[in-house]
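Notes follow once the structure below has been shown.
With one protein chain withheld, the remaining protein chains of the complex are depicted in position.
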Amino acid sequence: MQTPSATLVSRFAMEVASACFVMAIGALVCFGAREFGIGWGDAGPQPGYFPFYVGLIIVIASCGVLVQALLQRRDRRESFLTREQGGRILAFFGPMLGFVVLSVLLGMYVALTIYLCSVMVVQGGYRFHKAAAISVATAVISYVVFEVWFLVPLLKGPLEAWLGVH
Amino acid sequence: MENFGNLMDGFGIALSFYHLALMAAGVLLGILVGVLPGLGAPNGVSLLLPLTFTMDPVSAIILLTSMYWGALFGGSTTSILFNIPGEPSSVATTFDGYPMAQQGKATQALTLAFMSAGTGALFGVVLITALSTWVAQFALKFSSPEYFAVYLLTFASFIGMGSASPFKAVVSMMLGFACAAVGMDGVSGNVRLTFGFTALISGISFLVAVIGLFGIGELLQTMEEGLRFEGLHARINIRDVFHAIYTLPKYWVTLLRSALIGCWMGITPGGPTAASFMSYGLAKRFARNKENFGKGDPNGVIAPETADHSAGTCAILPMLALGVPGSATAAVMMGGLMIWGLTPGPMLFIERPDFVWSLIASMYLGNVMAVVLVLATVPFFAAILRIPFSIIGPMIVVVCFIGAYTIAGSTLDLWLVLPFGILGYVFKKLDYPIAPMVLAMVLGDKAEDAFRQSMIFSKGSLGIFWTNSMLVASIMTIAMLLLFWPLIGKLIGRLRRAI
Partner (left out) sequence: MARIKLTATLLASALYAAAASAAWVPEKPVEFVVASGAGGGTDTFARTVQAIIVKYKLMAAPVVVVNKGGGAGSEGFVYGSATPDDPYRVTFGTNNEYLLPFVAKMGYTVQSLVPVAGMALDEFLLWVPADSPYKDTKSFIEAAKKGEGLKMGGSQSKDTDQTLVSMISAATGAKFTYIPFKSGGEAAVQLAGGHIDSNTNNPSENIGQWKANMVRPLCVFSTEHMAAGPKVTKDMGWSDIPLCKDSGVPIPTYQMPRTVWLPAKVSPDAIAFYTAILKKVSETPEWKTYIERSSQSDRFLTGDALRAYIKQDAERAIEVFKREKWIVQ
């Protein structure tokens, strides 16, 4: 954090948000556990026993985290994420999300070529032909290693079907 | 010293040119599958299995076990360089291995990891050679209460590992347990916590969570600080390798303690994963500078690696002698044994001593060979870190997702990596410890199964954990001591001051 930049999210807000989120998960686990009985039967705990108490402990402990956050006021001024950092995170996470969406739609080979190439050109500042060469080479190498040598199939899409590659 | 004579016979068989060549080929292939994402020892061994159908059993098992050793060593490489553990048992290696790599000490971390792994493995084989008959008997004493006691001991050695807030440590561990509970419950056969998503019946794969938490989470953090690895321009040369080997004896206490933990956990079939976590936990507990752990302490690499490999080698023995495989890879090999016409079980030692002892002999040779071969690859792998981050970063992303997909061939796992990645990033920044969560995910369901089986045994009485056998009582006592050690320590300190 050498460059001073406006705080986007304060640490305090993040502490509270994550504690609440975790608490919600705990409550969800408790709710889900009730399906199969949460008591202690003749043969020890019922299937829902452990999940229920695990959920309950999550709720209680996240309350503890919440109270701690409220008491420690210094957190309110501390920054969790500055505007600049937020931008960097978004610039990294966005394409990654795109990669997953493309993988599901077009298969992993096409997705990884597009993803690698675009990230290298846009963020790495590489020339297009160099980036394209590297990303296509990665796709081909992955194909040879996984599908041909080790017979592990990766997710394939319409392009592979059209080419008749399997 | 009948065993020694048998071992010499075994060496006689294993030390042929053909078998040595098989070992080298197996180790190299193993390193390859270990380093590649999504391919682990189980994949590699199952793919080689058809090749062995026409081989003689001794050659076949030498090829497969050598591949296994190679894959174990290769798996540590990705843990250290990219924070992506290849196998559950190398998760603990990431805690300090990756920080070391970030500080430009990748060569040192890799070398120490390989050397201590090799030491651990040799320690295990020596023990097997000396105690083979007794060890198999010992493993028979283990039933559900003993298993539970061992898992509890592992958890206990991890509690109180120091974090900003104990609440956060609890939250993290319990989230791990909750994830482990998703899917089919082995004791009752009910499907829990899937909320109607049938894709979740087989549970949340622990590896998917780890890829997200460690791989993607770490990348997000690196990105936030602006596209670079620290210590990028660290020089890499072969002298660093020798220097690291030279420093290894300094850590003899950690080495010895970890090897003992590993052997103990390998024989009592607690397994390499529990062993590596427990060893890491204890190394931190006994360390003078606890603060260095998690920030690149060499002890934090040596401890889990030594324990992992000594447990891995020791686990081969109960597998052969009892027919219970300790890991997925061992299970595939057992399948092979049956196809080659051997029956794993107590009689194997009597019916086919040539097979058993040449396997044990090949474990000595294979591990030595694996250490040499894998050390030769260190400069090559360390050089990967010199590739500009704008290329290597996205490549790691691709590697993570390919790895996640190949675990089960499910697109759901691709999506799951994202939330786990965010969780890993946020938790790390807010000082939630992530190690307890991973530990709970790996061992949570096993511990629960063992607990509930014990309860069926005892008809719901907790007393079984103290009365079942001397063994379970003593493990439970150690676990309790560890669990309350912070309290006991404080008490002793106060008493001292009072005097």
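Think of it as A and B in the order they're written, each chain with its own count starting at 1.
Just so it is clear, a contact is a pair of C-beta atoms (placed from the backbone, for glycine too) under 8 Å apart; a residue touches a chain by one contact, two chains touch by 3 or more.
Keep in mind it's a predicted model, so treat the numbers as computed, not measured.
Novice: Using the definition of touch stated at the top, determine which of B:58, B:175 or B:191 touches the missing chain.
Specialist: Of the listed residues, the one touching the omitted chain is B:191.
Novice: Touch as defined at the start, partner being the missing chain; which of B:8, B:21, B:140 or B:238 qualifies?
Specialist: Going through B:8, B:21, B:140 or B:238 one by one, B:140 is the residue touching the chain not shown.
Novice: Touching the hidden chain in the full complex, which residues of chain B are there? Just list them.
Specialist: 42, 46-47, 49-50, 53-54, 139-144, 183-191, 198-199, 201-203, 322-325, 328, 330-332, 334-336, 338-339, 341, 343-348, 408-409, 449, 453, 456-457, 459
Novice: Can you name the residues of chain A that touch the chain not displayed here?
Specialist: Spelled out for chain A, the touching residues are 43, 151, 153, 166.
As a convention for this text, only the chains that are shown with their structure count from here on.
Novice: Taking each chain's centre as its mean C-alpha position, how far apart are chain A and chain B in Å?
Specialist: About 24 Å separates the centre of chain A from that of chain B.
Novice: Give every residue of chain A touching chain B within the complex, in rising order.
Specialist: Within the complex, chain A contacts chain B at residues 11, 14-15, 18, 22, 25-26, 28-29, 32-33, 35-36, 40-48, 50-51, 54-55, 57-58, 61-62, 64-65, 68, 80-81, 85, 88-89, 91-93, 95-97, 99-100, 103-104, 108, 112, 115-116, 119-120, 123-126, 134, 138, 142, 145-146, 150-155.
Novice: Going by the contact rule at the top, pick out the chain B residues touching chain A in the complex.
Specialist: Where chain B meets chain A, its residues are 33, 36, 38-39, 43-44, 47, 165, 167-168, 170-171, 174-175, 177-178, 181, 185, 187-188, 190, 192-193, 195, 216, 219-220, 223-227, 388, 390-391, 393-395, 397-398, 401-402, 405-406, 409, 411, 414-415, 417-418, 426-427, 429-430, 448, 451-452, 454-456, 458-460.
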